[in-house]
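A single protein chain has been removed from this complex, and every other one stays in its place.
Moving on, here comes chain A:
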Amino acid sequence: MYGFEALTFNIHGGFLEAIVRGHRSGLLTAADYNNLSQCETLEDIKMHLSATESVKKMYGFEALTFNIHGGFLEAIVRGHRSGLLTAADYNNLSQCETLEDIKMHLSATEYGPYLQNEPSPLHTTTIVEKCTLKLVDEYKQMLCQATEPLSTFLEYITYGHMIDNVVLIVTGTLHERDVHELLEKCHPLGMFDSIATLAVAQNMRELYRLVLVDTPLAPYFSECITSEDLDDMNIEIMRNTLYKAYLEDFYRFCQKIGGATAEIMSDILAFEADRRAVNITINSIGTELTRDDRRKLYSNFGLLYPYGHEELAISEDIDQVRAVMEKYPPYQSIFSKLSYGESQILDKAFYEEEVKRLCLAFEQQFHYGVFFAYMRLREQEIRNLMWISECVAQNQKSRVHDSVVFIF
């Protein structure tokens, strides 16, 4: 007669059965196999396999040792965060008549010292430049006081800007612009020493060999070195391939740090990866980019990986993209705000969602995510200021709220 094992099994077997069920939860999943099958070398496989162990580490004890190296800087960055512009500030600014008024309102905020010496006919680019300068100063102060692994983390934050700068200079050179003009337009956080030499390169192999091999971007190039000459299409593909490699590298780095940093940064980076996947899909609808090429540009982590990517790769218009995204609850709310055919509000909706997640990073203490969140929130603020200044300068104040994302 059977059916009564439950009464006596656990006397001898209960503990071991629980142990073996715990081990079973560590079996590799379909996502892990997909990751492994995309590895290039056995070293990559080793790295992926070690990542599957470290993510399951218990965390919660950062509070005991984080402050040894990171306590001061975390407090500094939280202080900086309290200086971000609020909704009231944005309302004041959006009611300004001229750029001089904007300068006056900003002088009451933390941007004051940076703008006060500007001579009278102000341009929007000057305002944006000075505000970016403030961000760069704060970043450099934090970087020079940081120890490992925080210093590497802070450097990772700037690689995205480096990629943008590289693409800017290469595209500009292609269109016969002057190098110095291009250098002025580069984002200061992404500058590196040999950046001016980029103008000399004719194809990607030279680009890599002459300049990029000495920069931190070197490991991201292995997938996209070809000898083709650079043209607009190639450059966009190069940008997206580099960015994909950068995001995956950053993600692995955060997983290696473990603990609260890994959890919070995974969430933020996964959203970034998904957002880029959607943007790549929408921007490549109707171009010559094949489905396989499109699939190669998607990152190998995030909520949409791997099934969402399969569906996005075959989407041919925005409504199909919407149908794919509505299957994922976190993105349903973004896409439900759009009426059919609207893609301009999509950008703003994505920015709002990003800002929401970045603000959540500050809810927890003793992790590095606050640094990343602060840098991104500042960049959003600078984008807001640029939009408001442009609207004021062109006398279109009614359109101010089209694109301003409030942070608090």
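Just so it is clear, contacts are C-beta pairs under 8 Å (C-beta built on N, C-alpha and C of every residue); 3 or more make two chains touch, one makes a residue touch a chain; residues count from 1.
The criterion applied here is as follows: contacts and distances are computed from a predicted model.
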Quiz item: Quick one: the chain not pictured, UniProt calls it what, "Cytochrome b-c1 complex subunit Rieske, mitochondrial", "V-ATPase proteolipid subunit C-like domain-containing protein", "WD40 repeat" or "DNA polymerase delta small subunit Cdc1"?
Solution: "V-ATPase proteolipid subunit C-like domain-containing protein"
Quiz item: Of the residues A:Ala6, A:Leu27, A:Leu42 or A:Ile68, which one touches the chain left out of the display?
Solution: A:Ile68
Exercise. Could you please point out the chain A residues that touch the chain left off the display?
Key: 63-64, 67-68, 71-76, 78-80, 82-83, 365
